[in-house]
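With one protein chain withheld, the remaining protein chains of the complex are depicted in position.
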Amino acid sequence: MMFSLLVWFALWEIVGRLGLVFLIPPFTEVMLAMIDVVTSSRFAEAATITLQAFAIGMALALTVGIGTGFLMGRVRAIGQLMGMWVNIFESSPMTAIVPALMALLGFGLPTMVFTVFIFSVWVIALDTQVGVERVSTSLVEMGRSFGASRRDLHLKIIFFAALPEILAGVRLGLIRGAKGVVIGQLLIAVVGVGYLFELYSRSFSMPEFWALLIIVFAFAFMASEAIAHLERRVAFYATSR
Amino acid sequence: MTGSDVAAAAAGAQPRASGRDRRVAAITHPWLLRVASIALVFGLWELGGAIPVSIAFPRFSATIGAFAEMLADGTFAAAYSQTIRPLAVGVALTGFGGILAGIVMGLSPRARWFGLPIFIILQAAPSAAIVPLITFLYGIGFAAKVFAVVLLSTPVIVLNSYRGISDTPRLLLEMSDAFLASRWQRIWKVVLPAASGLIFAGLRLGVAQGFTGAILAELLITPTGVGDLITYHRSLAEYDHMFAAILSIIVFASVTITLLQHVEHRIFRGDRRVA
Partner (left out) sequence: MTDHAGKSVRADAAAASVDGGPEPVIRVVDVAKEYPGGVQALGGVSFDVPAGELTSIIGPSGCGKTTTLKMIAGLVEPTAGQILVQDRVVRGPGPERAFVFQDFALMPWATVLRNVAFGLELRGVPRKRREAIAREHIARINLTGFEQAYPHQLSGGMRQRVGLARALAVDADILLMDEPFASVDEQIRRKFQEDLLMLLSEEHKTVVFVTHSIEEAVYVSDQIVILTRGPGRVSKVVRPEIERDGSPDEIRRNPGYLDAVEHIWSDLRSYLET
């Protein structure tokens, strides 16, 4: 099915050659520009800081998100108390908060890390909560009946029973985190790939712009597919829990 | 219950659990908890704002003050009227077009082959990167904002509509075949109604994404509406007003989405199950 992309690339080439939209250069030019972009030192710098922010932000979001989700799923009162906030922020445009982060934390790595965090943590916590709540009581009772410690109960039983939902949340969190790092950088404008996008679009270097876009898209897509792969690996038991 | 409770109970005392359980249930009652947690968060905000760590972090009371002020003098009304219009237009466009595209892809394997990979990629990708480019096509006006909304909300609407169609429970399809439904009857009477839950969910998610698109457009390309409120007050270092504007967006978005969720649950009752 992915072969249809080849058709799209062919269309892209035609549209570009015909000069139909001045913003869209031929696909082949974009591919050539990609080599220039990737080998430039600006890109290396931008990629480094972007990946740093993304990695740290996601690590924080995963720890806090999964941990909180567990808590919310196991203790009903906490689930109700915090659930309200998590739900509110999960469906609100976190983009609006970024200017406040910039005012508070400046224009550097901390703001970007925090942006990634606030974009992704809510959906991770929410899906983890759902997964933990749905764990069959029978399995938990089974663990208790054989004398499982709390640690064993949580790590050996509840975690695996909730894993399909947790992974679904992680994948959505990764996607949102990637959106966050890009949006954050677009708003900050002087760092990372956001800066590069600004640069290329201001100087009308369209092939470079699209090349960078494809690179960023490809990265986000691959990260999401990596988790989707894990999801497929646990699918065999997801339906028979 | 503790060990002594068990012993007391065994000696013939009345079970005390019911009274205690009732009290616990009252304290953990959803509304009471919610009010308590709101009070807690706002209280912490007030304290946090009072600590002079950063001048950019206003106290809760200052923020509320600015909020009330902007509400009273019509600033919010003016700003939101500017923000809502492209949002509504954009969501209407993607709603109509996106749902249609999703349905077509669900029903036609050829359409699916052609369109699905694109939307899957667009869904996963940070399409926000394209927003700055919009000015070259649509300037900095109304059309630009609509385009931003459309760009961000289309993939999720399309994909959810598609999944609604493609995930029609096989049992229902077999049932309609067994009762000799024609192709169109099957689509209108079985497939579409069964898909309506996911389609609506997609719309709801699309609205949420649309908000992001509208705000992003206002922050990046066309300084109008609520986004401009944020930028404007930040440039004047009036952080209480800036935070108030941000708070208004959070409130507005969550109220809207929650309303949609309630409607969704009412009409579709959560999980569709084959009876």
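A and B are the chain letters, set down in written order, and residue numbers restart from 1 in every chain.
In this section, contacts are C-beta pairs under 8 Å (C-beta built on N, C-alpha and C of every residue); 3 or more make two chains touch, one makes a residue touch a chain.
This structure is a prediction, so every number in the text was calculated from the model and none was measured.
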item: Given A:I24, A:L139 or A:A189, the one touching the chain that is not displayed; value: A:L139
item: Residue among A:F9, A:W85 or A:F160 that touches the chain left out of view; value: A:F160
item: For chain A, residues in touch with the removed chain; value: 136, 138-139, 141-149, 152, 156-157, 160-161, 163, 234, 236-237, 239-241
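The rule is simple: only the chains that are shown with their structure count from here on.
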item: Where chain A and chain B are represented by their mean Cα positions, the distance between them in whole Å; value: 17
item: Interfacial residue positions of chain A with respect to chain B in the complex; value: 1-2, 4-5, 7-8, 21-23, 76-77, 80-82, 84-85, 87-89, 91-100, 103-104, 175, 178-179, 181-183, 186-187, 193-194, 197-198, 201, 209, 213, 216-217, 220-221, 224-225
item: Residues of chain B defined as touching chain A within the complex; value: 28, 30, 33-34, 36-37, 41, 54, 56-57, 112-118, 121, 123-126, 128-133, 136-137, 208, 211-212, 215-216, 219-220, 226-227, 230-231, 234, 239, 242-243, 246, 249-250, 253-254, 257-258
